[in-house]
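Of the protein chains in this complex, all but one are displayed in their positions.
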Amino acid sequence: MTELICIVCPRGCHLQVDPENGCRVRGNQCPRGETYGRDELINPTRMITSTVRIKGAMYPRCPVKTSAPIPKHLISEAMKALDGITLNAPVKCGQVVVENVCGTGVSFITTRDMQQL
Amino acid sequence: MHDLIVIGGGPAGLAAALSAWENGIRDIVIVERDKELGGILNQCIHNGFGLHYFKEELTGPEYASRFIDMLNDTSVKVKLDTMVLELTPDKELHIVSSASGYEILKAKAVILAMGCRERTRGAIGIPGTRPSGIFTAGAAQRYVNMEGYLVGKKVVILGSGDIGLIMARRLTLEGAEVLACVEIMPYPGGLTRNIVQCLQDFNIPLYLSHTITKIHGSPRVEGVTIAKVDGQRKPVPGTEQYLECDTVLLSVGLIPENELSRKAGIEIDRRTGGPVVYENLETSVEGIFACGNVVHVHDLVDYVTNESLKAGKSAAEYILNFNDPTGNSVSPEHSDISDIRLVNGVGVSYTVPQLIRIPKNLMVNSSLSISDPDIELSDQLQDVEVFFRVNRKFGRSRIGVSLAGNELARFRRERLAPGEMEKIRLPKSLLMKCLQLGLSEIEIYAVDEMTGQASADNANETKITAVSQDSARRIQIIRQDR
Partner (left out) sequence: MKKTYDVAIIGCGIVGAAMAYELSKYELDVVVVEKENDVCCGATKANSAIIHAGFDPLPGTLMAKLNVMGSRMAKEISQALDVPYKQIGSLVLAFDEDDLKTLDVLYERGLLNSVPGLRLLDRDEVLQMEPEISPNVAGALCAPTAGIINPWEYGIALAETAVRNGVELRLSSEVLSIGQDDENWRITTKSGDVHARYIVNAAGVNSDIIHNMTAEPSFSIRPSKGEYFLLDKSEGSRVKHVIFQCPSKTTKGVLVSPTVHGNLIVGPNAVPSERYDVSNTSDGLDYVRSAAMRSVPSISFRDNIRNFAGIRANSDNDDFIIGISAPRFLDLAGIKSPGLTAAPAIAVYAAELLQNEGLALSRKSDWIGTRKKVRFSELSVEEKNRLISENPAYGRVICRCETVTEGEIIDALHSPIPARSIDGVKRRTGSGMGRCQGGFCGPRILEIMSRELGIDPSEIIQDREGSYILTGQTKKERC
């Protein structure tokens, strides 16, 4: 039995996941906790949030995130994909910055509008 | 004269202005000191916002832009890059900006939504030298996320507040080495999920019941001495260890920003650091409302939003009544005799609201027939949501509500932690009971059902519950053994 803290929401449910028994999850208070518990044992994933360079905007960096969680072991490789990228203002929220990050099929997308100054 | 001025364009101000708009107020001005709306959310680029309010997980800028977009569909006016220098009790605002110079605005109602500021080194008095390389976590967050600069290479974080935890991950992802997160209390200050995904994911040790006893180096930080602390939070001699680092991040608490409120003569609660508020978020000064972190420091922005929506609605009611004093809406006038005060009992560090106002017209009736069960209450009394924090960790426990020592309501909880805000709903029947008994105080307290103790910190509880068995092997958790 593996004990986990669910990180899906701030509630932080204490999960017990049974690897013997088809990764049955207990202690979750919502269905997302069940998914998290199972995934965390089989294929743990995380959202990544970071920034990329941007020119011509109010600030020199634009925030980005992965459009979906990616495998945890790919985090540092995925971060490298953001080096060397420079956007030009204006950008809209949700714009794709890097496609198919590390072959995951997931993209890095911007998380805000940035006007051109 | 404007109908409503909202001070601050962060999450609280945005929601409050929107809510006032939705409740029929049209002449609204938001005064924001920064170059754009959104407040601190703009630098909180991580995700985890909006799960309650939008039922989806957003980053800070995304959460802010939802509200900014909604606001753009209204005629709410926004004054950016404008600082409020003074607020008077008769709701005059002295503001200054490059664009418009020094102006004095007047409003029928004001909503305080200035947020909070970070506690600094001075507030906790860490001995040692005073080199560069000591940042509050929020200041570091701004440098890294908005300005694009790194604040250090080898970092020790003091305090386990959420911003500190988030920055531990953020700095690690940007190539810095975070040596440790050091927390003086026997439990973490931030949310459990952040312990998992910001520290454990990156094998960053969390030292509970430890503190930095000395900062070394000049002109830049060269290291820190950390030591274990005892139950009185005093360093234990002989437990010191030296960590070589070039940067210290402080995540040692937030303080509601109430300089303007204080100068306006608004009563401040020493426990929250924010204004004393009624259940409708009105402060001790009539027509001045407050919401968000200026009232008390929230754990989730979603709750800031909910509170601010309520404040906006209350302000709207106040303004509509102000415009039509003969109308039937609830009188905004304060009436001390009819206030019920919420008192924090053992285990509870504060409550918001602190006061519940009983409508005057009800009181007029009540002097004749308060005990009459037929009295029509539905329009005049409402259930009241009470937010509070506990002052230590609890296992399975109950939150008790008592009148003159008699427990009249109880709420079960599987666990309680100071890092998380709690909420209960006081039924209007309980308020009525309070009135019938002629009482003016309701006490709220927490009791550990396992130990039956309502206070006295249990040393065994210093065990951090956040650690999974797997990660407990991987990371170093220092427990306090007493």
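Order of writing sets the labels: A and B. Residues in every chain begin at 1.
As a working rule, contacts are C-beta pairs under 8 Å (C-beta built on N, C-alpha and C of every residue); 3 or more make two chains touch, one makes a residue touch a chain.
As the structure is a computational prediction, the values presented were derived from the model and not from experiment.
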Report task. Could you tell me which of B:128, B:189, B:292 or B:419 touches the chain that is not displayed? Result -> B:128
Query raised in the report: Any idea which of B:148, B:205, B:395 or B:418 touches the chain not displayed?
Result: B:148
Requested in this report: Just name the one of A:51, A:66 or A:111 that touches the chain not displayed here.
Outcome: A:51
Query raised in the report: Of B:26, B:106, B:220 or B:233, which sits in contact with the chain we cannot see?
Result: B:220
Report task. Specify the residue from the set B:70, B:96 or B:320 that touches the hidden chain. Result -> B:96
Query raised in the report: Which chain A residues touch the hidden chain?
Result: 51-53, 61, 82-86
Query raised in the report: Where does chain B touch the missing chain, residue by residue?
Result: 33, 81, 83, 85, 96-102, 104, 117-118, 120-123, 125, 127-133, 136, 138-139, 142-144, 147-153, 174, 213-214, 218-220, 246-247, 259, 262
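The definition used in the following text is that only the chains that are shown with their structure count from here on.
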Report summary line: Cα centroid separation, chain A vs chain B, in Å, comes to 27
Requested in this report: Give every residue of chain B touching chain A within the complex, in rising order.
Outcome: 35-36, 42, 45-48, 51, 57, 59, 61-62, 64-65, 145-148, 173-174, 191-193, 195-197, 201, 299-300, 420, 465-466, 468-470
Report summary line: Residue positions on chain A within touch of chain B in the complex are 2-10, 12, 14, 46-51, 53, 58-61, 63, 65, 72, 75-76, 79, 93, 111-113
